[in-house]
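The complex appears here without one of its protein chains, the remainder shown in place.
First chain written, first letter: the chains are A, B and C, and each begins at residue 1.
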Amino acid sequence: MAEYPTSLGTSDADHITLLGQDLAEDLMGKVGFGELVLWMVTQRRPTQSEVRVFESVLVALADHGFTPTAIAARLTYLSAPDSLQGAIAAGLLGGGSRFLGVTEDCGQYLAAVLAEAGEIPADDAGFDALALDAVQQARAAKKFVPGIGHPVHKVRDPRTPRLIEIATEEGVRGPHLRLFEAIGRVHPQVLGRTLPLNGAGVCGAVLADLGLPLAMLRGFALLARTGGLLGQLAEEQRNPIANDIYMHVDRNATYVVPKSE
Amino acid sequence: MAEYPTSLGTSDADHITLLGQDLAEDLMGKVGFGELVLWMVTQRRPTQSEVRVFESVLVALADHGFTPTAIAARLTYLSAPDSLQGAIAAGLLGGGSRFLGVTEDCGQYLAAVLAEAGEIPADDAGFDALALDAVQQARAAKKFVPGIGHPVHKVRDPRTPRLIEIATEEGVRGPHLRLFEAIGRVHPQVLGRTLPLNGAGVCGAVLADLGLPLAMLRGFALLARTGGLLGQLAEEQRNPIANDIYMHVDRNATYVVPKSE
Amino acid sequence: MAEYPTSLGTSDADHITLLGQDLAEDLMGKVGFGELVLWMVTQRRPTQSEVRVFESVLVALADHGFTPTAIAARLTYLSAPDSLQGAIAAGLLGGGSRFLGVTEDCGQYLAAVLAEAGEIPADDAGFDALALDAVQQARAAKKFVPGIGHPVHKVRDPRTPRLIEIATEEGVRGPHLRLFEAIGRVHPQVLGRTLPLNGAGVCGAVLADLGLPLAMLRGFALLARTGGLLGQLAEEQRNPIANDIYMHVDRNATYVVPKSE
Partner (left out) sequence: MAEYPTSLGTSDADHITLLGQDLAEDLMGKVGFGELVLWMVTQRRPTQSEVRVFESVLVALADHGFTPTAIAARLTYLSAPDSLQGAIAAGLLGGGSRFLGVTEDCGQYLAAVLAEAGEIPADDAGFDALALDAVQQARAAKKFVPGIGHPVHKVRDPRTPRLIEIATEEGVRGPHLRLFEAIGRVHPQVLGRTLPLNGAGVCGAVLADLGLPLAMLRGFALLARTGGLLGQLAEEQRNPIANDIYMHVDRNATYVVPKSE
């Protein structure tokens, strides 16, 4: 006999429960949306401190203007205005390795370094030593350290100090974030230049400190981006630009004879 | 010269702004995620009352257990675990006319009835008269009135009275919701049976009263569902069932000779 | 006991069957891809004439250069190069009402006119009379006739006469196509100007004449487009332009204070 266990939503004729709570009486109006998402993912009701830090991450990642994903969503809406879900899905499908994946990559990397170390350093000096070793290993293996450097914010990404500040205020600055900060301090002596700790990276560090599953970290960036895409698509409805982008590309297309001919 | 105007996100080397605000200083840690989304869509900072009602809608719509969209997302994750964005997108693509579209359909319908009436009724008797006329017109045209009836909650959808209560508490119970309530009162005398006002419908009424663009209402259901899908996919990671569903279907497949042969 | 009937693919340890045929022995190397798709959809092995006409439609619809969907696919690939399926899906999601939907809309429209007429006209004069009536009705209802007019090919879409020619050669020019041609002859006397029969429309007429399910016609345009997107994405790999498009949009973004402020 098939059975499909779940700890999320169930319902019968008179009730809807979610997470074992009565949806209407216990959750609606009493629990915020970010709080609910944290709860569903972790199966544990978060504290208000955790919620504030989590929503700060969502706010940080919601919108970055005309990114490739925002443009793709607007062009899809232009082509298929009858299917808002298609435009949002198209926008999320760009949430892969290059632009939106850094959040998860950074969280995974920090967690792996901590797991290999076996114990959490006792103080900043310990974090610096661990970070130095990790950056040297990455360099030796010719791998990038995720979460450092940014194409626009070459010196300082303003989200980074602010998120550290909020996490500290709320008492959830944990080992992932402390290791990330240490990487910020020590990498110049290995790489020979100073790169900023970027916003996507610091978000990954903080989400890992919140105890969220590492394999889900990209998902929170996608949730934030869904909110941002609503803003982009509402603006496209009010003041459309997708057709202008299309016309620009179409008019500047030049035919090139294939190399193989 | 091409120009692409936007009132959303912009950045330079040292700053990131969103909605004309400094993202790090003015928004992160100060504005919640639901609040930010409302602000991006309406271009107006919402009140805390509006935010509470809006987040109640998101909470109401986030998860409904093993819906077709949740199952589709889990099956997609089973096939392509390297691409979380693909699983979420697959889940959202079911957000169309049949299951998730009622929210928008209901908001659009209520707005159209009010627009055709030309003025907002002064009292409940006025709303009842308007609702009676609208339901009679729908019946005459053999059209469904969106937002009434539910396959499971045949008598009462518990989300409906709760959301009306919250909207009333917050002072944002407006004409769309009042008209929807009136439809609940008068439709039995036209249809000859009593159907519940469903949760998706009441959410559409409330979102319309919040002044959100009607053509975006489906988008808020999709945002809520993105949160719910994170819960579903985190559960699939912890306790997978998609392969069992697949095996169930595969084992019960029976070959049928095509009718045309 | 659940049972899921299918007339498509099944397999056991030693065999794979599709459409009741042995996939390896009866289909691979003996049946072309377009032929197989026609067979799967109609559950009837097509004639070689039908295959040639069907593949002509796929060739006609495969690629139109830098359409919004091609640009969306390239931008998605730029963001998420690890997920080719996401880039293709994003490209297909623009296959909605405005750009790719005409094929289905036209086939559905022609079928509806024929169904309402009740019988198929005996000759061109009969088709002209039916077409005249249909176009007049559309005009009276302030509706567009699908399949006429084109933003670029204002006088003549070169695909249209060619597809009519191929369908005629192969003996599959049927009532949908003949009605479409009649619309091409009579619409100027109703609309007061001469519009070309466009390529998407003639494809819809021909697919309907092939006996394909009307609710699937959009699907064949999507299949053709999947092939085209492979060409676009292979070109993006060889000679990328998506980042240039992104940079163009980003550099020409101008912040506008929201109207509501």
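Just so it is clear, contacts are C-beta pairs under 8 Å (C-beta built on N, C-alpha and C of every residue); 3 or more make two chains touch, one makes a residue touch a chain.
All of these numbers come straight from a predicted model, not from anything done at the bench.
K.L.:
May I ask which residue of C:P46, C:P68, C:G96 or C:G184 touches the chain that does not appear here?
P.N.:
The single option touching the absent chain is C:G96.
K.L.:
Which of B:A87, B:A111 or B:V202 touches the chain that is not shown?
P.N.:
Hidden-chain contact among the options goes to B:A87.
K.L.:
In the complete complex, the non-displayed chain touches which residues of chain C?
P.N.:
2, 4-16, 18, 22-25, 27-29, 31-34, 36-37, 40-42, 52, 55-56, 58-60, 62-66, 83-86, 88-90, 92-96, 100, 152-156, 158-159, 161-163, 165-166, 169, 199, 213, 215-216, 218-220, 222-224, 226-228, 230-235, 237-239, 241, 244-245, 248
K.L.:
Using the touch rule from the top, list residues of chain B that touch the missing partner.
P.N.:
65-69, 71-72, 75-76, 78-83, 86-87, 89-90, 93-101, 242, 245-246, 248-250, 253
K.L.:
Just the residue numbers, please: which parts of chain A touch the chain that's not shown?
P.N.:
Interface residues of chain A facing the absent chain: 1-7, 10, 17, 19-20, 42-44, 80, 82-83, 85-86, 89, 93, 248-249, 252-261.
We take it that only the chains that are shown with their structure count from here on.
K.L.:
Quick check on chain B against chain C: do more than half of the interface residue numbers occur in both copies, making it same, or fewer, making it different?
P.N.:
Same; most numbers are used by both chain B and chain C.
K.L.:
Mind checking the centre-to-centre distance between chain A and chain B? Centres are C-alpha means, answer in whole Å.
P.N.:
The answer is 24 Å.
K.L.:
Considering chain C alone, which of its residues make contact with at least two other chains?
P.N.:
80, 82-83, 86, 89, 93, 248-249, 253
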